[in-house]
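A protein chain is absent from this complex, but the other protein chains hold their places.
Letters A, B and C mark the chains as written, and numbering starts fresh at 1 in each.
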Amino acid sequence: MSIRISVAICALLLGLPCAPALADDAALRTALEAARRDFEARGPAGLDRLDLDAVQTVCNRWANNPPSELQSLLQAEQLAAVKYPEGGNYLGDWKKGEALAQSGRGLTWSDGAKVATGGNCYNCHELASTELAYGTLGPSLARYGQRRGRSPDLLRYTWAKIYNAKASSLCSNMPRFGHSGALGEAQIRHIMAYLFDPQSPVNR
Amino acid sequence: MDELRRHILKSGGGAALALLLGAGLLRPTRVLAANWNAPAFESKDVAGALRGLGAGAAQAQASADLKLDAPEIAENGAVVPLEIVSKIPNTSAIAVLIEKNPQPLAGHFEFSGPLLPQVSLRVKMAETSMVRVLALAGGKYYSSSKEIKVTAGGCGG
Amino acid sequence: MADPMKIRARLAGDVADLRVLMAHPMETGQRKDARSGQPIPPHFIQKFSIALNGTHVLEAQTGMAVSRNPVFGFKLAGIKAGDKFTITWTDNHGETRSDETVVA
Partner (left out) sequence: MKPSSRKTGRRAQKLLRAGAAVAAALAVAGAGAGQPTAAETQAEIERYRAMLAEDNPAELYAARGEELWNTPRGPKQAALAGCDLGLGPGVVAGAYAQTPRWFADAGRVMDIEARLAWCMETLQGFSAADIAARPFGSEDHKSDMEALVAYVVTASRGYPIAPSQKLPQERAAYALGKSLFALRAGPYDFSCQTCHSQDGKRIRLQELPNLTRREDVRRAYTGWPAYRVSQGEFRTMQWRINDCFRQQRFPQPKYLSETVNALITYLAVEATGATYNGPAMKR
């Protein structure tokens, strides 16, 4: 979507070689050419998934460490696109949130269109102390709500983190669950409840 | 096990089998092998499986001489390694039951001759569950159990 | 046709460590085919036996909970080089396979 706008912005305002840089960057260009030739669409995984947006382009081009001006600019753009929930209603049902946190399914070519997309949380984060099988790519979120409270600022910050992790850290490893459409508003509310609800096993 | 044999004799083909047995044409163990114990293996609960094995009424005695060696946490429920060793004298059979599996009875092993009363095997576990092993020795049942936690795998498979 | 088993008999003194690998899908009948959504019918080994020099020493019955490509281990006392093990399995389709190994 915003690739052309962003590229134009960074080229004009910062004088940085964004799109041309990609064209100049032989390694990235060769990789993309090979991928476009050697991948095929299957199930819900179409070839459009190889079309890079601005964030992907920039993170690829600068090996996940882009110049700070570019980083700030794109982060601001990503943050501006975060959709917060209707009426500031951040918290859903933690039990549904737990099921989402446990599920790593969805969006692969073998999932089919009907498979509900999971939140993938446990693949990378520690959450409830009762779940032993947690990943460590992301920070521990154990007792998240208990430790950090439930201030409006924190709710808003956490929502934005789940919705679009790139809004605060441009080349973060974490997917942009809301921004990419992988999770809807209701699902993010459930995951929020799993993190914040005092009854949630995350906080017990 | 005697009750198992009685069950087989009562069910279909019993008369012919009894005749063959009477004529000494088949050793009892061969008769057992010819008939998979469907009532025990297809039972959806432990009690039914034990009844099917003929161990339903018997009060199994917990025994430290019946050892179940297994990891307490399994990385994958599709393959959980178990090693069972009975030091109980005259052990003639060992059964393995996974309590929370849709069909708890996983295996039944009858030993004779120079075969020592021990077995290692790999089983599927649908979820975290108690695994119970049962040994038959001198007409009495002994048991030992252990909980094995099954963990979720990465990436959603 | 079923693939052959791998049977390994290792001798330590006169005790043999007998390990057997069987090639079998061990389908539980409780899974669905990922493509068609149809249930996959059960297909599993229901029994196997071990014979030592022609005499049965083990009669085993197994359920669908035994893992795919089953692996079993046993120990036998009083074994010497030249002894022969014959292992035979039968599955719920009535298919059967017999393989043997001689203790080295």
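The rule is simple: a contact is a pair of C-beta atoms (placed from the backbone, for glycine too) under 8 Å apart; a residue touches a chain by one contact, two chains touch by 3 or more.
The model shown is predicted, which means the values in this text are computed figures rather than measured ones.
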What are the shown chains that the omitted chain is in contact with? A, B, C
From the list A:N65, A:S180 or A:Q199, which touches the chain that is not on show? A:S180
Can you list where chain A touches the absent chain? 27-28, 30-32, 34-35, 37-42, 45-47, 49-52, 55-56, 59-60, 63, 107-110, 122-124, 129-130, 132-137, 166, 173, 175-176, 180-182
Against the hidden chain, chain C presents residues 3-4, 6-10, 19, 21-23, 25-27, 31, 33-34, 40, 67-69, 71, 73, 101, 104
Using the touch rule from the top, list residues of chain B that touch the missing partner. 70-76, 78-81, 83, 122, 151-157
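Methods note: only the chains that are shown with their structure count from here on.
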Quick one: chain B and chain C, Cα centre-to-centre, how many Å? 16
Centre distance in Å when chain A and chain C are each reduced to the mean of their C-alpha atoms: 48
So which bits of chain B are touching at least two other chains? none
Parts of chain C lying in touch with chain B, wherever the complex brings them together: 15, 26, 28, 30, 46-47, 49-50, 52, 55-68, 70-79, 92
Interfacial residue positions of chain B with respect to chain A in the complex: 73, 149, 151-157
Of all residues in chain B, which touch chain C in the complex? 27, 29-30, 32-33, 36-37, 41, 78-80, 83, 98, 101-103, 105-116, 118-125
